[in-house]
Structure formats: structure tokens, C-alpha cells
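Every protein chain of the complex appears in place save one, which is left out.
Per-chain residue numbering starts at 1, and chain names A, B and C are given in the order in which the chains are listed.
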Amino acid sequence: MINVGKIKQYSNVLERPLSKGKQEVSLSAFAFLFSELVQYNQTQVDNITELERRLEDAGYAVGARILELLCHREKGNRRETRLLGILSFVHSTVWKVLFGKSKVLSLGGVGCMGTSRLRVGSCNVGSLMGKSIELVKILQKRKVSIALGGYLVVEVRSVNDRLMAIKLVVGGLTFNVVNAYAPHAGLDEEVKRHFWEDLDEVADSLEKGTEHEDEYMISEKELLVNRFISIPKDMGAFNCGAFVAGIVRGVLENAGFPAVVTAHFVPVEGQHRPRTTILIKFAEEVLRREATLG
Amino acid sequence: MITGPTFTTAEFLLRPSFTALCLLCELLRPVSSANSSRSLLVIELNLGIRKMASTACFMIVSRNDIPIYEAEVGTAPKKEDAAHQHQFILHAALDIVQDLAWTTSAMFLKSIDRFNDLVVSVYVTAGHILNMLYIHTRLMLLHDSRNDDGIKSFFQEVHELYIKILLNPLYLPGSRITSSHFDTKVRALARKYL
Amino acid sequence: MAAIYSLYVINKSGGLIFCKDYGSAGKMDTNDSLRLASLWHSMHAISQQLSPVNGCAGIELLQADTFDLHCFQSLTGTKFFVVCEPGALHMESLLKYIYELYTDYVLKNPFYEMEMPIRCELFDINLSQAVQKDRVALLGR
Partner (left out) sequence: MAPVVPRSGDAIFANVERVNAELFTLTYGAIVRQLLTDLEEVDEVNKQLDQMGYNIGIRLIDEFLAKSNVSRCVDFKETAEVIAKVGLKMFLGITATVTNWDVEGTTCSLILEDNPLVDFVELPDTCQGLYYCNILSGVVRGALEMVSMKTEVTWLRDMLRGDDAFELQLKLLKQVPEEYPYKDDE
């Protein structure tokens, strides 16, 4: 460390330069602190709903502050006025700063709307590593409106090796894309039957998902706050992710997008641990305003 | 003749702001009809401006249009009435801000309203609202200066100060800013840029 | 065939807080395990008293013709011990690693009460990965 001398003297907090967000503490320090936050709040409540609410409140206080700080520092004083803008702010900027990674690979600039024509292309790029700029160029040349990771990926479900369902939002419209890799003629009848059954199932489930246009999800295999936490069996569906849901709610609500945000465990087939989904349900006013803004 | 927004008594009463209510009483005192009180306001202001060296009234408005900080930062001699009127003009411009704020992602909204020689400039920060009135924290300045760059710089630096206030876990968002350091610094910035 | 037969964690007052069987020949019930834990706890303490030199940390390895018992005690008094095949390698590293797992998945879990039996799903999952034969070999590197 270069900073060997005494701690810098500032007469008060306003004199101190705004933090650059580069300073770090160990994950353990945070984990112990968070654990103690949960333990303290357990002593203050007599049921799980109440505990979740208190954790959410604590997160809310963090979210409300982080919004203003990050818009200033990371976004060059641009505010987010649109629904998708703020969502993308949450899962890219906020996630990246707070949890060290951005949630969804977003290439940006690909989703060109304004035309009624929608071109859907599919190309095999192998790995996206180091190829994103190249890919964007090709896509723009071919006028492909959606590419995987293109605009805002709301949900990705990998059903099996051959099936994947992606929920995309492009320019206010929700697209459900099912990417299917059909078995070739030479394969067993059994394999083919399985494939078609699974495809039917996927199609059915998407139907249900589109009923809630005001709901968005951020899925995370393991939330940072849950890294070391095992929920006892008698606590049911309790999820410490309520704290993160609170952060998200704090950011959204303070930016003018009130929403109900909840954290849920969602079992993943073939995995010991369920993943956590942060479910965001926007208030009616938000959608109404969004509609008038066009 | 009135170039700024026109107000009706109903608008007055609807506005939940404490400051506006104070002003309402003040305005209603000399004459009972709403019309004459409006013209009275104009006359006083005109007189006021001629006397003043420079006028600048700065206000930070939080959720539910509640002002959490206000300061007369012009060089003109302080006058209680003038201060109230300035705050009133700023409040009247809030409706315009509310609509405008959603049409741009910029924070600095430049001059959104004028009142005779006075101009209302607004800077909308990223956050802070509550209770069904989805409005951001707004920094509002009423001024007679034409120096747009100076105003922008002023807003940006005050914004940074505001972020520092907000980040303090012991400050309750939306409550009054009581820090005297903050006040001193805002006034210094006003001298520098306005 | 697993090289490790069983694993025990004993708190500083001698109470068994965790035990996992990976296939010992003689099956033990919970009572046997509890008895074994407190017995080992006492043995460990006695060994410290018996030591002719100061600062003895107690038994670290017990060798029998059918098994080895490796024990690790942290400075805070928590003991971890594994029963394994005679001559199994890298057991010190394994115990050290298990200690780290304990600090991560037990102590950082807000629902774990200190000194109480460990019931943490994540500890179980990570532990079972750690005791797999090839993983243990990796620890030796």
C-alpha cells in the first residue's frame, strides 16, 4: 500500500472526495457482517415474513443511496427514464459494482427498432469471447434485430441439450425465443419423442409467462449474500436474497419505478442448490407512464 | 403580461407544500380576491428586481414536493417577502419539471420556466421519490443570470455535495439538510459560478 | 473404495457437533458417536498433560493396524478428526481444508448457533466433494 501515512484529515464528509469505488474489503468481512445483520434481525421478529421485510428494508437503504452514486459516477449523470433502461442499469451497472459481475451479457446497439420488420437470424459463433464487436458488425450489416444477448435478456431457461428458451425485450415488446436443435433422422425414435414432448412443454410454460407483462426476473445461480448460507429446513422458502431484493427495490423506486421486488429459490434440475430469482413486478403507474412515453 | 405560469386558488390549495401554503396566507392578507393578489405579486417582483444586484434563489425539493433545503444565494439584500415569492415561483414550476423529467435522461434541464426577468433552471437527480408522486429530487434555481455554463457547473457541484449528504447512513433521505457545512459550501459555489 | 472411513467435529467442550460416516465396517449409532467424541476429547487432553515438554498440542495421529486417525485442533479448541485407511496421504491438508470449509459454510451461516450440532447443507455438499479420493490427492500438491 502506498498510503502509509496517517489517515487523511477532512473537517467533514463534504470535503472528502467522492469514492471511486475501487476500494475493497474481503468477502469474509462482508459475509460475517451480513450474517450478523440476519442474526440481529432474527431477534427482532417472530415470523419469517417479518424477517424478510426487515432485510428488504436494510437493502432498500443501500439501494436508494447506490442509485444516486452510480448514476453520477458510472453513468456520467444520465438518469434512466425508461423501464428497460432502469432494468438494464440494475442488472448491469448495479450488479457489477456491488457484486463484481454484470448479470447478463449485453452487446447493446443491436436492437434497432422503429421498423416493423423483424429479422431473426441465427449464426454459429462458437464462443463469444473476443468476438462481440465482430458479431455486432455482421448483425448490423444483415439488419438482424435480435441476437442472443442482444437487447435485454429477461430470462434464459436451458431445458436440455437441445432446447433453450429465452425471453427478450426489444423496444417494449416481449419476445419468447425457443432455440431448438432438432434431432436428425438417424437418431432413435425415443430421442425424437422426448424432444417433441419437451418442446411442447416449453411452449406451454411460455404461454403462462407472457400473462405477466409487468414482471421481470433477474436470475442468479448463487447470490453473493447467499454464498455461505444454508437455510434450515424449518424456515421453508425463506431467502436472505430479500436483502438484494431490497437493494433492487431501493434503486427502482427511487428512480421513479416503484415495484414489488421479491427473492425466490427456484429449483434447478440436476443441481443440489436452487438458484435465486429476483422477481420484479412494476406498479401499474409505471407501465402506464411507459405507454404514454411511447 | 404574465409570462410565467398562471395559478389558480385551486392549484394553491392542492399543492401539499408547506411553503406554498405559507405564501397563500401571505398573499391573501392584503386583498381577498385571487386575481388582485396575483397582480400584486407581479408588481412587487418587478420593483424588487430593479433594486437588486443579482437574484438567485436555490432550492432542493425532495419527495412529495417538500423542500429539504433552500437558500437565497444572490447578492441582493435579503428580504423575507422576496424569498417567499422566489420559492413560490420555483414551486409553481414543479409541474413542468414533473412532465419534462421523463422526456429526457439529462439531469440538467436548463431554463424550463421564466417569470419576467427571472428564469427557473432545474437539475433533476437520479433518485428520490415516494408515495405515488414519482418525482426525483430536484435542484431548482431561480436566477436572472444568463450564464448557462456557470449554472450547469453550479448544479453539478451541488449535486455532488448532495450525493455526499445522501450517502451518509445517518441522513434520512427526504429529510431536511441541516448541515451547516453544506450551507456554507452551496453559498460559496453560488458566489463562484452565478 | 473410499480411503476415508469417517469424519468427526468436536466443539471445545467435548460435544460432538458433526459426524459423517463414509463406510466404516462397524456401524455406530448416534450414542456410540457421542461417546467416542467425548472419549477422544478427554484422551486428547490427557495426552497434553502427559507430554514431557511444554506446549504440546495433543495427539495428532493415532495408528492402528486397520486404520489411522488424524486429528487437528484449532487454537479456538474445535477438533476435527478423520478415520482413514492406514497410510492414507494428505490427511493434514484435508483437515486443514475442512477447517476452512467450517469457517466458510458453518461460521458465516447466520442460522448456525455456536457450539451446536452442524446442520448446514452447504457444508455437507462441499465436504462430500472434498473427501473424494481425487480431490484429496489434489490437496497434497
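Criterion: a contact is a pair of C-beta atoms (placed from the backbone, for glycine too) under 8 Å apart; a residue touches a chain by one contact, two chains touch by 3 or more.
Being a predicted model, the structure only gives us computed values, none of them experimental.
For the chain that does not appear, the touching partners among the shown chains are A, B, C. In the complete complex, the hidden chain is touched by one of A:Ile48, A:Leu98 or A:Met164, namely A:Leu98. In the full complex, chain A makes contact with the omitted chain through residues 1, 3-7, 9, 12-14, 16, 19, 21, 23-30, 32-37, 39-41, 44, 54, 57-59, 61-62, 65-66, 69, 97-100, 224.
The omitted chain makes contact with chain C at the following residues, 12-14, 41-42, 45, 55, 74-78, 96, 99-100, 102-104, 107-108, 114. Panel shows chain B; residues 164, 167-171, 178-179 of it touch the chain omitted from the view.
Please note the rule applied: only the chains that are shown with their structure count from here on.
Taken chain by chain, the contacts run in an open path, each chain touching the next and the two ends left apart. Set against one another, A-C and A-B show the most C-beta pairs in contact at A-B.
Separating the CA-averaged centres of chain B and chain C is a span of 68 Å.
Distance from the chain A centre to the chain C centre is 40 Å, each centre being the mean of its Cα atoms. Measuring from the averaged C-alpha position of chain A to that of chain B gives a distance of 37 Å. Touching two or more other chains at once is no residue of chain A. Interface residues of chain B facing chain A in the complex, by the touch rule stated above, are 101-108, 124-130, 132, 134-136, 156, 159-169, 173, 179, 181-182, 185. Interface residues of chain C, counted against chain A in their complex, comprise 104-105, 108-111, 119-123, 125. For chain A in complex with chain C, the residues that touch the partner chain are 28, 31-32, 34-39, 42, 228-232, 235, 240, 272-273.
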